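Reviewing the structure listed below.
All protein chains but one are shown in place.
Going by the order they are written in, the chains are A, B and C; count residues from 1 in each one.
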């Protein structure tokens, strides 16, 4: 496989993983920056992640336009991805999700903080973007470049931004990192909500968050790849893993 | 397929979708107005939605009577559908459900409002109908025309009515619209309940609800059909989709 | 099939249903009174309900002893069933469960009341039996006749008794009735718990509970049999239904 084919293969697996782990459903999407052109990103045509196949992947420029003459309908909200890739050259993958667990934190003023170790990558600060602040009454969807850029501005130097009444957008330095965050974020939100009922909650410290970067970070270690293998097998994509046949002996 | 056959096919898929998405279980049902006769509607015989097949669909008049000489037992609560179709000529599909998520809002005075964007179609006002107000002690089931009409009166110009200690009835301008609402409604209820624990909750504005009609509305766009394809495939009905074979190339 | 074979067949289906609907897990059980001998009841050997087969069913006397020379190990808690069958000649089927939804109500003083219509059969009053009241420190298991009789005394004229820190026992006039109650009870408990967070809760009235008996009751109507067909098909027992082949034409 070429590098691009491999990237597309991974992106298809990521779509299926997010669907199986209930981070996305009919809606929500995941993209990856083009492996050879930093000014392009790859994202499925308008299709639910669980059903995405390699042939569904389209190519986009950083202003959210379809690259080339691909006539298939794209996601309305591709501007979420475009905005973040433009703003943050260090990020290689973006997820947008309506995961139920985080939604309560998008409609109230209580800040979401990491309280479980697996959610450390969401960072100490998770901003909430309310589309109404700048755009007034809208469909709440991010459907043009200006909205995508405004979202990206709120995203800023963080890893995740909550979207009021809508969901979240997360960006990772690798595809695996953004999957980890996307899976951990709703779990962290649910745990935090329940813990508040028991009394004051001790969240992760800034130092702990930093230390965890040295363990998880972006490296593909046995500890991080373990999750990729697990998630891929669970969603029926074990056979799409590189070296699937040799997996057991790794 | 004839237009009627296609409508019945869609209605069967809708039954299976609602079962798989856990909006209905042994009980609950979905109907569609007859495509050629506005004074008739189609609804399964007394059978759980997950098991409904094309041959199970029966035809009813707007007073809830079986059309023709079909002797099979109908649902006791077909009057929910009859009442709404009679009251609201603009509606083409009706769902009745006992979905757990909405039930807390049926037995208290706290109004259910839309707080997540996907639930905008439930509208700013979701009335609660208490059968006891007019009919005193009953089985809580809507088993005659008078009860169906009373429910429809409370439903009024809205999209959804909660039924005290029982569930909800929702009406859509299309089958897809009422499915979307039925799936979003319990999720919205759960999110709202959890959000209240965090502090004051910001719901959707009237303007946002209106704006969203222009995006979702009743049109069959790639964005709205995506959910239909996804739900149908998930519940094992992918092969029943029109043009199923061509799906991947669309 | 003989009447006894049919009863055993139904009991096996009921075991599988309760497992699939998550009312029982490794533990919990369901029994039925012997169709020809009112002083006997049928219950599986010590095996998890999901795995129970016709050959696993054993026969017991109303003092909880194995009838005949069946040497296989019975459930330790068969005395729950024995006690209720002895106390209540009108009841034909008993379920014992540790369903999570009801457990919070077994360890506090807040009475569980029916708030959703499908739970009307649990009745206005659901007593809580605390084994410690009479027996002091025990394993909390009902392992002899005296304990079973004490539980049955607390059960009294009701349909369900909660067991402190343990679960519930429910008795029905038919197998289908006790299944319905067992499925509805945890759902009702969860809804009630959530509803309390919204404000004062309106439960079912005594009159409503009585009225519902006339609709659901013990009769095998299309409305009640619908649940049996649905649950049986869901747990993989569709082929065990009487007249399975003719099902679709019924």
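Before moving on, here are some points about what is shown:
Just so we're on the same page, contacts are C-beta pairs under 8 Å (C-beta built on N, C-alpha and C of every residue); 3 or more make two chains touch, one makes a residue touch a chain.
What you are looking at is a predicted structure, and each value in this text was computed from that prediction instead of being measured.
Within the whole complex, touches from the chain that is not shown fall on A, C. Looking at A:4, A:191 or A:240, the residue that reaches the missing chain in the full complex is A:191.
Of the options C:9, C:46 or C:205, the residue whose C-beta touches the omitted chain is C:46. Residue A:118 is the one among A:118, A:158 or A:173 that touches the chain not shown.
Residues touching the missing chain, restricted to chain C, are 25-27, 46-48, 50-51, 53, 55-56, 72-73, 75-76, 98, 100, 103-105, 107-110, 130, 132, 136-141, 143, 164-166, 193, 196-197 (touch as defined at the top).
Against the chain not shown here, chain A presents residues 115-118, 120, 187, 190-191, 194-195, 197-205, 207-208, 210-212, 214-216, 221-223, 226-227, 229-231, 233-234, 248.
We take it that only the chains that are shown with their structure count from here on.
At the chain B-chain C interface, residue numbers used by both copies make up under half of all numbers present, so the two copies contact each other through mostly different positions.
Centre-to-centre separation between chain B and chain C, using Cα means, comes to 32 Å. Our note on geometry: chain A versus chain C, Cα centroid distance of 45 Å, whole angstroms.
Counting partner chains per residue, chain B shows two or more touched chains at residues 197.
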